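In this view, the complex is presented without one of its protein chains, the others remaining in place.
Now for chain A:
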């Protein structure tokens, strides 16, 4: 099995065995629903709470396995036993067809119309030795009838005969492994390195953030991640509470802790992202009390903040904060997602921030900046735009008194 799947699997079992409450909480979206019941348990003494909490959670989780709450819940509860067998992990067929050069383009387009998932044509350096033949390699899903699709495609472009082809079944691990090859240590800011799990940090003295992104976004390579990291570095002075909306691999949340934030929370809609983020949190030795990860709650933000408050950042105030009515909890909020979600979720994202808090938005290109500014100007003031390579990151302060 591949490195990624193995590491994810061992991660699950590690967290089942050890009494880490944040992992158990984060891996089910129902933590929010059960938040009311278990808050009483958390309110008890700090030493017993982790063991007690865990066993309660485990009971609740097994009860949950029989109920069907939301799709994301059932997905993540089943993932405790086995890995989710969805399209990420299914095998695929790779078909190599050799044909004449002049028809290669048309044939690949036709193949796409008739059921191929993708086609690729390799370029040859020296054309003379190859002659007139060129090979198209095409990927089909396992359920597809390859012969049928090829004959339909060949027919549609007018070729007289079906060219020779050959089919190989590949495992999902192949492409996952290949794509990991492209991940190298990268220095984002002076003294801060992002290092993949399977490579050694080039500079052991620097602050190293060790990552295994799995199938989630955030390797530190991308301009938007770099822009957000630079913003974080400027803003975090120590002791802040940070929210990473669209956390992906958890890189921003983890970086915030390393820069000195008191507490980080990461939200995402993709369960794969939460798994990857939890794994990365353990890789960087971050205590569960400092980092909270969850799927985006479907029931609205109030239950989420209740859950957040029950996480002990300030243990002596635990018993006082039974129920929280206001949503503004975070000193810094960063959302590195896409234009449309940023526009749709503007109210929600800003509601999590305290008045005067820094709000950062990214995952947009320069031409999309005006729309974001227009959408967020009722909430934010002093909006600045930083750019890298056509990618942009906006930063602003939440207005102190909103109408």
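The rule is short, and it goes like this: a residue touches a chain if its C-beta (ideal position, glycine included) is under 8 Å from a C-beta of that chain, and two chains touch if they have at least 3 such contacts; residues count from 1.
We adopt the following convention: contacts and distances are computed from a predicted model.
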item: Chain not present in the shown complex, as UniProt names it (candidates "Calcineurin B homologous protein 3", "TP53-regulated inhibitor of apoptosis 1", "Signal peptidase subunit 3" or "Large ribosomal subunit protein uL11m"); value: "Large ribosomal subunit protein uL11m"
item: Full-complex contact with the absent chain, from A:224, A:294 or A:358; value: A:224
item: Given A:103, A:139, A:206 or A:373, the one touching the chain that is not displayed; value: A:139
item: Option from A:103, A:152 or A:215 whose C-beta touches the chain left out; value: A:215
item: Contacting the left-out chain in the complete assembly, out of A:102, A:117 or A:377; value: A:117
item: Touching residues on chain A - with respect to the absent chain; value: 86-88, 90, 92, 94, 108-109, 112-113, 117-123, 125, 139, 141, 170, 172, 174-176, 178-179, 181-182, 213, 215, 217-219, 221-222, 224, 338-340, 363-365, 368
